[in-house]
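The other protein chains are all here in position, but one chain of the complex has been omitted.
Chain naming follows the written order as A, B and C, and within any one chain the residues start at number 1.
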Amino acid sequence: MSDMNQAMVEKYRSNFLKEVEANVEEGTWVKMCMQCGVCSGSCPLGPHWEHPPQELFMMIRAGKREEVLSSSSMWMCTSCYNCIARCPRGLPITHIMHGLASYAKRLGLAPQNQPTSKFGDIFWDSIAKNGRVNELKIGVSLYFMNGFSQGIKNALAGRELGMAMMKTKRMSPTEYFGGHKCKDLSGIAKMLKKAKEFEAEHITKFGE
Amino acid sequence: MADMKIGAYICQGCGIGDRLDTAQLASVAKREGKAAEAREHAFLCNAEGVKMIQDDIAAGVTHVVIAACSRRAKTEAFSFDGVAISRANLREGVIWVRPDTPEAAETTQEMADDYVRMACAEAKYMKMPSASGEQGLVRDILVVGGGISGMTAALEAAKTGYKVELVEKTGALGGVAAQMFKKYPDKAPYNVLADNTTGAMIDAVNANSSITVHLNTTVAKTDGAPGRFAVTLATESGASKDITVGAIIQATGFTQYDMSKLPELGGGKSPDVMDQLAFEKMVKANGGAIKKSDGSDAKNVVFVQCAGQRSDAEGHLPYCSGHCCMTSIKQARYVKEAGGDATVIFDDLRTPGADGEDVYRGGQEAGVAFSKGKVSGVEAAGKGLKVNYTDKILAEDTTINADIVVLATGMVPASGPNPYIAQEIEAADKAGNAGLAEKLKAEQASAPVSILNLQYRQGTDVPHLKSGFTDSHFICFPYETRRTGIYTAGPVRRPMDAHQAIEDATGATLKAIQACENAALGRAAHPRSGDLSFPSFRKEGCTQCKRCTVECPFGAINEDEKGFPQYNEARCRRCGTCMGACPVRVISFENYSVETVGQQLKAVDMPDEFSEKPRLLVLACENDAYPALDMAGMTKQEYSAYARIIPVRCLGSVNTIWITDALNSGYDGVILMGCQKGDNYQCHFVKGSEMAHYRMSKIDDTLTQLNLEKERVQTYEVSIADIHRIPQIINDMEKLIGEIGMSPFKF
Amino acid sequence: MAKKEFYSFYPGCSSQPKASADNFLRSSNAMCDALDIKLKEIDDWNCCGASIGYAGGGEVPRLSLSARNIALSQQQNGDADIVAPCAACWIATREAQERVEHNPKVGEGINAALAEIGLKVESGKMPQARHMVEVLVEDIGLDTIAKGVTKPLEGVKIAGYVGCQTNRPFGIAGESFENPLYLDHMIEACGAQAVDKYEKKVACCSGALMFSEPEKGHALVKDIIEAAYDGGADMIVTPCQLCQMNVESYQSNINKTYGTKFNIPVVYYSQLIAVAYGKSAQEAALDGQIIRAGKLEDIANK
Partner (left out) sequence: MSEVIATNQTILVVGGGISGLTAALEAAECGKQVILLEKSPSVGGRVSQLHKYFPKLCIPTCGLEIQYRRLKANKNVRLMTMAEVTGITGEAGNFTVNVKVAPRYVNENCTACGECEKAVSAEFADEFNYGMKQRKGAYLVSHMAYPQRYVIDPRIVGSDDGEKAKAACKYGAVDLEMAEQNLSLNVGAVVWATGWKPYDAAKIQPYGYDRYSNVISNVEFERMLDPFGPTGGKIVRPSDGQAPKNIAFIQCAGSRDHNHLKHCSRICCMATLKQTTYVRDQLGDNCKSTVYYIDIRAIDRIDDFHRKVKEDPNVTFVKSKVANIVAGSGDNVVLKGVDTEGYNRYANEHDLVVLATGMESNVPAGVFPAGIAINEHNFIDLDSDCGIYGAGCSSDALDVNRAAQNATAAALRAIQVVNRVAGQEG
């Protein structure tokens, strides 16, 4: 159990809802759910959700902390915003799902080898490093996300697509060496560092 | 009557002139109807036609026969003061229901001739009704019950300019409302809590010079009628006081369902399991702090909705008390404000209307937890309590710990004893329904004390509709009880919260005021609002059989010491059920009597047995069956030319003599059409249709005596929407007569 | 609304030369030239974090990225509308604005981060963030666009695939979330025929999850393409770079998995307009299609 997780367990004994309200993006909305289920029915990857949003909200109220935070469900969110558009109570469900996912990750409870979680890291690193996405590098590291041998297989499988992209000038080998990036990288790094610190420092204080 | 002068006016408009020989109708009116004047007019309802009639009235016509459209049409044009009016329905009732063919012409004309004869006959026996003057204008109103409903009624009546006698059996005003810690605001936004303002209301009542408050007082006796209720108030000390009031509002509220009937939910087992009222009192007493019975702070409170409600289980309430979800949300907010946690376990969360969703959201914003679930039990767990329930969303059996459990038990109306229980027991015994009889006997044994102590032939209190709630036509006419001039308001009428009770009491106040005003003028109350006719009887003919006093749906008729009926005009709704009940036919209204109908059916020309022209008498309730017949005409539904339709005030007013007379005078078939009876009755006089059906079930003997087929007399429950069905019923009767043959009783 | 003198352009990562939406960038330039829309690119703009940024970035860092773009745009282009052609960029920017407006705590964090590089954003004082489509629909107007068409795309039947993020949660003013019509109207404005009742018009292409959950993504795209074929479409048009990529480039994989024979071009509205306005196939970046839009090329080459 990560230290932070330990700290949170102690801080919010038996009140997971309060914890979510304090620490999760848009978490204060969770209590407003009236269990109509429109979000759950609207999700394009619905069938892949172990627990759909409205059920997650109920589980949060019921204090099922481990089950919620270690669930793969939130990671199924494709950010299609159907749930937000339809929710009769106006809950920002997409953001709450993102918030729960990243909070679970922060506490080290997110499921291991969750592909979207890993992809998220790769993506973020690319941004943090270059200020802009380096599609080629992301693609390659994606292939190798699950180890070298699997990576080769993936790379071969994806070769056709890669070639097509190159051929249509929608990807360039030069990307691998440098490629698209911002000028003020140091500034961006500073900014992100500060932002991360702020969030880390306030994570236990939001909503208070 | 020497001074009687009938004027018959035959309209030729709307195709009547084209389809009928109106000259012949006029001569029928003169020759057979004994009309002094009989005039035809191309367009009777226009200014000129109306003037023609008015001129005749000025010239001495006392009884006006309008042979034109239905009595429901052109009422503005054909309303003449000071004369009796009867209408022959030649349009909706004749030409619009008959085909415009040469073959049909003869029978259609005969139909019209008969309706003119009938209208003349009716007019001949009509008198202009006038009020009895039995009571004058009394602008004092008795309000029974000093809770929020009663106080509202008192204040509203005073504000309207009426005097109020407010009776409260306890030593203080305010009732349940006064015991509330906080309330919901009276207007939007509703997602906040407001201070209880009952105290201010009590002060306003005490300060109001038009309101006399009687504490520790009950109603020992209520006699009389609207406009002259003679009430005896009894105080705890034994003193008594007689007052006279014009109308009564019963706002006796409710008692909380006894939660000790719910041991499985911990009712009566732990002092920390309480009903909503007890919780409210506790919070109020502690100024907002939530404390357990041992005085320690309660951190977790669980609210169990629908406790012993919405259930057909023995001893439970079959209804939903409506307010409990809102109340639990309010109380859960007390807990949140005191820093605790509150969970509401519900099946359906019922917070309807504009304020309801605001209240629900308000509770959620405040952090109240809501869980759709079914509680299976509440038990002690260590120092606290444990609620076992099935979480319906997470589909699992689970438990939640609580320091206090609040059971949302229901409202039991404080409506007094059911005045008809003895009759119901008798009926149940007759029907051999032992189970029901037992249940009723138990109810009778545990009946509460009377509230009004009515000195009425039919019992001491306002009749119940269902589950002890005092009501009757609760959809269209929510205030109509079955005791004229006595209106119930608040939870005694239907489960409701304080906000609705205030609305309800305000409306009931209007009805009480209306009752005072109408009584003074001798005007009937709903549904025959404004009717001045009232029943009287020929004492020398009366056999004191008491049927009228027993069968009156409104308990209007008392008996004097000799057992003769006493009518109490102002209690009477003018339905004529008494008239229908009377075996010796001594009861009548000025403009509606055994004669006005009897003479109509006798006035019909009766072709002989071999004419192949049967005659079918249709006695149709004027409230639903008759309008449906009109609409059948408007939509050109054909029905038998042999039918002769007579509208009646209520099927309950049908006296079996009419049937016997009809059969004796050669009618081949008789059809009675009334409204739906039974639990979901639609009869505007509650019991009229039911009584009629009961009486007709006995007509068979008569038929056997005359040795006629039973099928010749049929009674139907119809609705105003049976526009296709009713003509069918008539046509089926014609067909039936074709099969079983004509009546031999033709002269 | 009238066309603005110029717009502060935020192309986003995919719409860079030789990036995955290079074909959009080129056709968009041709379109803007044809419609005389002036764009001033925000210098040194950065990635918006996209819809996957939350996983690594959390809330404040992710939103700081968009805040930086807003601040830069303000610095360079004053109050000019920020125009993004990419739905992710557009809503990320708008979300950052909303959060700054409504969540003081988060706003404080964002500005603390921006302070490190001498920038700041203020509630109520930020320029409008708009989608390129909004400019076309609201500022230019589809009628005006229709008037300027020189090479109507006659005989081409197109499924207007709006997707998610261009449509939700903000969407185009006056359009419904379930059945937006502007894209169909745009198709018709260009003289082509829009597929009526395209069932998958606003269905999700799986977005970023195409990379992490390819099988699930393929399943969604399969339905989107099938519905287009059912509607008798010659090609699909979309306003979204990620949709274009996901729907066009995995057809062969899908064919392998499902034994389908998909081979339907997926183009951008900018390419339709460019061609309809007489731009060459090259200017319209039709050579940037993995699955060539033959019918468009024929018209362009006429």
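As a convention for this text, a contact is a pair of C-beta atoms (placed from the backbone, for glycine too) under 8 Å apart; a residue touches a chain by one contact, two chains touch by 3 or more.
Everything numeric in this text was worked out from a predicted model, so none of it was measured.
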| item | value |
| --- | --- |
| Residue of C:176, C:263, C:282 or C:301 touching the missing chain in the full complex | C:176 |
| Full-complex contact with the absent chain, from B:6, B:201, B:723 or B:737 | B:723 |
| Contact residue for the chain not shown (choose from A:42, A:94, A:117 or A:141) | A:42 |
| Hidden partner chain, touching residue among B:170, B:635, B:704 or B:728 | B:635 |
| Chain not shown: contacting residue from A:23, A:54, A:79 or A:154 | A:54 |
| From B:55, B:186, B:242 or B:297, residue that would touch the chain that is not displayed | B:186 |
| Positions on subunit B contacted by the hidden chain, ascending | 13-15, 43, 45-46, 69, 72-76, 156, 158-163, 186-189, 209-210, 310, 312, 318-322, 348-358, 372, 392-395, 466-467, 469, 473-479, 494-496, 500, 503-504, 506-511, 513-514, 517-518, 526-527, 529-530, 623-624, 627, 631, 634-635, 675-676, 680, 682, 684, 719-721, 723-724 |
| Where the unshown chain meets subunit A, residue by residue | 34-38, 40-42, 46-47, 51-52, 54-55, 82, 86, 88-90 |
| On subunit C, residues whose C-beta touches the chain left out of the figure | 176-179, 197, 199 |
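Everything below uses one rule, namely that only the chains that are shown with their structure count from here on.
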| item | value |
| --- | --- |
| Length of the line joining the C-alpha centres of subunit A and subunit C, rounded to whole Å | 22 |
| Gap in Å, rounded to a whole number, between the CA centres of subunit C and subunit B | 66 |
| Rounded Å distance between subunit A and subunit B, as computed from the means of their C-alpha atoms | 64 |
| Two or more partner chains touched - positions in subunit A | none |
| Interface hub residues of subunit C, defined as touching at least two other chains | none |
| Subunit B partner contacts - residues on subunit A that touch it in the complex | 15, 17, 31-32, 34-35, 54-55, 58-59, 61-62, 89 |
| Subunit A partner contacts - residues on subunit C that touch it in the complex | 13-14, 16, 18-23, 44-47, 49-61, 64-65, 68, 95, 105, 108-110, 112-117, 164-165, 168-169, 177, 203-204, 206-209, 211-213, 216, 220, 249-250, 252-253, 287-290 |
| Subunit B residues touching subunit A - in the complex, by the definition given at the top | 341, 349, 360-361, 364-365, 367, 369-372, 391, 393-394, 398 |
